[in-house]
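Here it is: the structure, laid out below.
On to chain A.
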Amino acid sequence: MVRPVLLNTSIAFVLMIGMASCSEGSSPTPKQPNPAAPASAPVPIKTYTHKQILPSTPITAPTPIPITKEIQSQKFPKDRIVQYFSAPSPPTYEKLTAQFPLTVIARDGSEIIFNKPPERIVAYDAAAVETIFAIGQGHKIIGTHSWVSHPVEVENIEKVGDAFNMNIERILDLDADLVFLFHPTFKEELEKAGLKVLLLESVDDDLMKMADTFRTWGQITGAVNEAEILAKNFESRIAKIKFILDPYHSGPSVFQDVGDLWTPGNNTLMGNVFQLLKLKNVAHDVDNYGQLSPEVIIDRNPQIIISSNPDLLYQNPAFNKLLPIKNKSIFKSNDDYLGIPGPRFILGLEELANEFYPGIFK
Partner candidate 1 sequence: MVIDLQNVSFKYENVNVIQEITAHFNPGELVSLVGPNGAGKTTLLKLISGTLKPSSGKIYIYDQQSHNLTNKKRAVWISMVPQNPKLPDEISIPDFVMLGRNPHLGLLQWESKEDFNIARKSMSLTEIDYLSRRKLGEISGGERQRAMLALAITQQSPIMLLDEPTSNLDIYHQIKIMKLIKKIHTLKSGFGVTILAIHDLNIAAQFSDRILLFSNGSIAADGMPKEVLTKNNIDSIYGSEVTIITHPEHGTPVILS
Partner candidate 2 sequence: MKPTTYTNDQDLVLTYKYPWNKITIGIVIIFICAVIGVAIGSVYIPVTSVFLILFSKLNLFNESTELTPAWHTIIWNIRLPRVVLALLVGASLGISGATYQGLFKNPLADPYLIGVASGASLGATIVFLSGIPFTYGYFSLLPVASFCGGIIAVFIAYLISIKSGNTHLSTLLLAGLAIGAFATAITGILMLRSDPDLRPLLSWLMGGFIRAQWSHSILIMPYMIIGVSFILGYSRILNTMQLEGYYAESLGVNIEKTKRILIVSATLVTAAAVSFSGLIGFVGLIAPHIIRLLWGTDYRTLLPLSGLVGAAFLILADLAARTIVSPIELPVGIITALVGSPFFVYVLLKTKGSTVDGY
């Protein structure tokens, strides 16, 4: 006799396993927070409106790289570099050359060899898509998943699946020569179908790996210079933040609610962002993601709360006495930036920095 409760419990278990495996990171090493120091004068928190950071002067486009295959329905110039960043003056970097054959180490340790840059990429990852466009190689993307929406050129790119379903036949039809995944699902099936699959190590909890990912894409597509610009830009902006925050021992305490009091611990990407910004994560002793007890939240008294659904927190009388609730200053996070470990991530980071250290950054 089929038991509805057992059915539900087993489905819940299956989904739990699914959810556990799609959370960030695969057994990362927890980063140690900055050594404890007596809290310096905390930055005063007051109500403010959200400011949008706009890109300013664009970088001049480099010489276009010849492509061998025509891609249909391209409304935009093939080598347009999507501008994300501002730079006061064109930086001078050593001109790099792409090196082939190229060996890339995948997440499982296997070696993926590229003899030449791939021309027809299925980039099944929002961060990868944005990165590839940012280095001027967006025209090589022939397929992605339905939850990618940036940059605007993605409208014309065929969607070959959604979060957990992939149309492998269609990918074969499109004659892809590289499939990039962010999740091991379907890797086996794709490889069995004869496709070249790349599953890179995820950025996890080390922010700086993001720059390396940009560089890797440069090497794969041959656009090493553009990638180096992107990477160095990222690194320099991070360095700038570090520099500006250097004199401070620590900033305000923060609690991020991604829903139902689920919160990132220190060994997550967001946890690292907090550490970079010297914000004391109230959930510092949480491993990966966890549902933080409301008692602990009250006891640890965060001065900043980041939430995607602030109303739920505002209407709970238990949190009435917390500072962000009293000031109605819960920061509504923009998942587009900080949710995608790609070129726009730094925007989100700077947004936070500006938000929580008003007046110190720019």
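With respect to how the candidates were assembled, all candidates are chains of the complex that A comes from, given by their letters.
Note that contacts are C-beta pairs under 8 Å (C-beta built on N, C-alpha and C of every residue); 3 or more make two chains touch, one makes a residue touch a chain; residues count from 1.
As the structure is a prediction and not an experimental result, all values here were calculated from the model.
Shown alone here is chain A; of the other chains of the complex, listed as 1 or 2, the one that touches it is 2.
Listed in rising order, the residues of chain A touching candidate 2 in the complex are 1-5, 7-9, 11-12, 15-16, 19, 23, 147, 162-165, 258-262, 283, 285-286, 289-296, 298-299, 301, 309, 311-312, 315-318, 320-321.
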